[in-house]
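A short worksheet on the structure shown next.
The other protein chains are all here in position, but one chain of the complex has been omitted.
Take a look at chain A:
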Amino acid sequence: MNAKELIKLNNKKRKELTKDNEEYYDNMLVYIRTSVSVSEQQAEELLMELLDHLIDAQAEGKRAEEVFGENLKTYCDEMIKQLPKEPLKSTAFFISFLLLQLASLMAIVSGIGNIVVHYVKDSSQTVYIGTAIVTFVIVAAIISLDVFLLLKWIQKSVYKISNKIKDFFLLFVLIFISLAGMVFLPKLIPPFGYVIEVGGFLYLATGAVTLIVLRWLNSKYQITK
């Protein structure tokens, strides 16, 4: 069984758990799944084993705490440490696929922006390749950092009771800083690199074609699940 099938089966089987046991198991599941460095296949096989065990133990009237212990974090950390890591090649491939998708979305957005601006006022359509690449790197870096922080935050929420107001405030600050960074940092970059005169339509078309090709590749090879 591959990871995808295991996840499906896991969703089905989890319904057999009692409410308390499901709550405990769900926390374990979130904690292990958000550990991005481990092999997905191995992690799902382990989660299925733990679920099977808990269902069997539950039939004998045992609680999840009795089976896996009171300290969920220590227990899961111990298992994550032993799990094989995801091969670097497949992680790199996965990340570059996502980044490419992000790049084409950015191209579409700025293409539409350019067209609108062009109709409102007659502005130049000059693109500096160097500037465009640096802008992309900045946006990609900010988004990657946000994803990393959110995953850590979800992991922490599993074993720590969080303060909702504080969390909301932090999330707001994070989004604000990220957006501000994405908008204003690129403006600081001086124009450099090869110059091309592109119309907004070319931008839009390139972005759309790339995105369609990526979607097609994804539906065929299921890169993101």
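To be clear about the criterion, contacts are C-beta pairs under 8 Å (C-beta built on N, C-alpha and C of every residue); 3 or more make two chains touch, one makes a residue touch a chain; residues count from 1.
Convention: contacts and distances are computed from a predicted model.
Peer 1: Which protein name, taken from UniProt, belongs to the chain you can't see among "Transcriptional regulator PadR-like family protein", "Indolepyruvate oxidoreductase subunit IorA", "ABC transporter ATP-binding protein" or "Phosphate transport system permease protein"?
Peer 2: The UniProt record for the chain left out of view names it "Transcriptional regulator PadR-like family protein".
Peer 1: Out of A:1, A:36, A:92 or A:209, point to the residue that touches the absent chain in the complete complex.
Peer 2: In the complete complex, the chain left out is touched by residue A:1.
Peer 1: Which candidate, A:23, A:78 or A:167, sits in contact with the chain we can't see?
Peer 2: Reading the full complex, the residue touching the unseen chain is A:78.
Peer 1: Mind listing the chain A residues that contact the chain we can't see here?
Peer 2: 1, 45-46, 48-50, 52-53, 56-57, 62, 66-69, 75, 78-79, 81-84
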